[in-house]
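What follows is part of the complex, with its chains left where they were.
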């Protein structure tokens, strides 16, 4: 009767809209738990009553899959996000590429990112900077936040002049502006895989899972700044 | 209910109240017992018990949450037998949120109560013993009434902590609206996406109002008790 | 039911080594501040586990360090009036008084009438619904006394229970404490006041710096010229007699082994039965000596006797012990009645007193102030 979705917290705005739209159309009820992908994955492995899992990265989805909790062939890459460089000061302009004068733009300030070893946005950001040959310059100045949203807040409050966040986040924060997108090839695709879990028992679960890849959902995701896979 | 919170958020407020109240009420007897043991008994393992009680304070809440998941999750070493034999399930239920809140509030409660037990003049307990009161009776009739202010203080600080508890809860029982989504996890959800400052402010205001009400009530109670003890 | 106690305890600067026993009736612990009185009482109560102790009540072992037996305080059934009152601050005066009741065996719980009696005797009826926090010093002490008495104890320990009270209140309470002796329990009574001890004690244990300096029946220890140093101005003798009845104008007649004595009627309990045993304390400084029977003086009591012994005190005063000619009264202790008289060396010389000389002792009736009327268990055996 109810669809239980465990979803990465950063998807909240988009996924809430998708779910509201779906519920209005189908009459089914969708209940979404937002938390860090890592916490959700561990909970699912421990037997959480989730029907659908949407992770912000591949590795935690891999863990869940390894635990044998994904229904056959029902894992798919749902969305991709774009990594952008943001600044609080509107005069900061750039192309975001290997020629960028990162040190000059920082001017002794910090570069806000999500945790570079553990949170996907941070990992992608680090990969991108490495690819552009800027990591050496950036590393001493990186301030790693708990999550993308916190990194964004550091820029929004003027604490850090620059930050690396997802395009989806930058879009919703009026106090920052996008300096530029990182080149697509500079980091691995920031993919959000979704999976129908073995826990799911009825058609409703499956219907919502399919709806996530549907057109209506795709429109909403795109509007929020995501790139829809397929 | 005013519509400046969504129904789901109101639900989280009510659940938080329920979870915190149940967590404190249910753990209070054990808290008093533990405080008494730590304050007045000498036994091997005293330091160990003391350490164990403080553990949730020392560890990052998320770690406590994971340990709870390992211990009291559906497949946990205590969780599985509890479910099988008594049908008690914590995993992903509000009871689990209460367990997490209780565990996190426990060290605060015990510390506070213990301090007030240590402040009880042992000569009064001796007087009670000479009048025929057994250890248990002394505790019930003398120690317990005298530490009432400490118990109230401990419960309130525990309640406040339970109302604010987030890391262990979301890690242990996740953030399921209507079932395990408490006020702090609701705030967390808002915090994850930009542009939700107003919502967050409202939720925080509700938190603060509830906690202030509890604090004022406890101050009032405490002052009444103090006046009674002074005899005037 | 006899209490026996051997207690040894060493603290830095204080060593205790005492041994005594207390039969039913009042055993007074008497001694200077810091002599160890409270320590003894605490050991008996089980609040202190001394280095060495063997304490028994009848055949019940209370503490025995040799066999590691130690009866916890709450199973000793003691009523302990603490030197500091130790009232329960969270309970009303009434609940404090009632506290011990609920733990007493049902059959032994004092009836409600007893409660009312104790409350009115102690003058605390108006305080019953108050909490102890703001009581006066004496009020606290009275409530503590009532609390111990009402707990139906098998053993009463009283550590200076009357020290904070005025004379009038003491005078009202003392007869009541006397009556407690009828319960047949051993009572350990700590006091600095010789008047109280004379009044109440059957047996006296004098403590000095943690040791027993003198011990024995009150009449002997307190009348002993050897105790004079410890008692100072309070030295005196105990006489025992029987109440013979009221003569007119507020005078009562007592038959003692030394002859008839007149005392003020109001010094005796109002409901004293004729023939009741009575004891009285006569201070050495209240006894004058005369060679002939004096005439026309206001003192009614002149007793004949002879000088037994003359001691000169270090301070130069003289303590004369008289053995009295036996009158028609009987002393249950069957010892010759004696009196002490403290006189000056000049009087001694002027009168030319020497042992064996016949002499008259002059007592003002009203100077016999400490009179105890009561059953006499301690002396009977």
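Lettered A, B and C in written order, each chain numbered from 1.
Here, a contact is a pair of C-beta atoms (placed from the backbone, for glycine too) under 8 Å apart; a residue touches a chain by one contact, two chains touch by 3 or more.
The shown structure was predicted, so the numbers you read here are calculated from the model rather than taken from an experiment.
Undergrad: Stoichiometry for the complete complex in this file, please, as a label-and-count formula.
TA: Stoichiometry of the whole assembly: A x1, B x2, C x2.
Just so it is clear, only the chains that are shown with their structure count from here on.
Undergrad: So what shape is it, when you link every pair of chains that touch: line, ring, star, complete or other?
TA: Its topology is that of a line.
Undergrad: Compared with chain B, which chain's mean CA position is the farthest off?
TA: Computed centres place C farthest from chain B.
Undergrad: For which chain is the distance between its Cα centroid and the global protein Cα centroid smallest?
TA: B
Undergrad: Would you kindly tell me how far, in whole Å, the mean C-alpha position of chain B lies from that of chain A?
TA: 35
Undergrad: From the C-alpha centre of chain B to that of chain C, how far is it in Å?
TA: 57
Undergrad: Rounded to a whole Å, what is the gap between the Cα centroids of chain A and chain C?
TA: About 91 Å, centre to centre.
Undergrad: Residues of chain A that contact two or more other chains, please.
TA: Chain A, residues with two or more chain partners: not present.
Undergrad: Check each residue of chain C and list the ones that touch at least two other chains.
TA: Touching at least two other chains: none.
Undergrad: Across the complex, what residues on chain B touch chain A?
TA: Against chain A, chain B makes touches at 62, 65-66, 69, 73-76, 91-92, 170-171, 174-181, 185, 188-189, 191-195.
Undergrad: Flag every residue of chain C that touches chain B in the complex, lowest number first.
TA: 45-47, 72-74, 76-80, 82, 84, 86, 88-91, 99-100, 103-104, 130-135, 147-148, 151, 157
Undergrad: For chain A, which residues are in contact with chain B within the complex?
TA: Those in contact with chain B are residues 4, 6, 9-10, 12-13, 31-35, 39-40, 42-43, 46-49, 147, 149, 152, 156, 169, 172-174.
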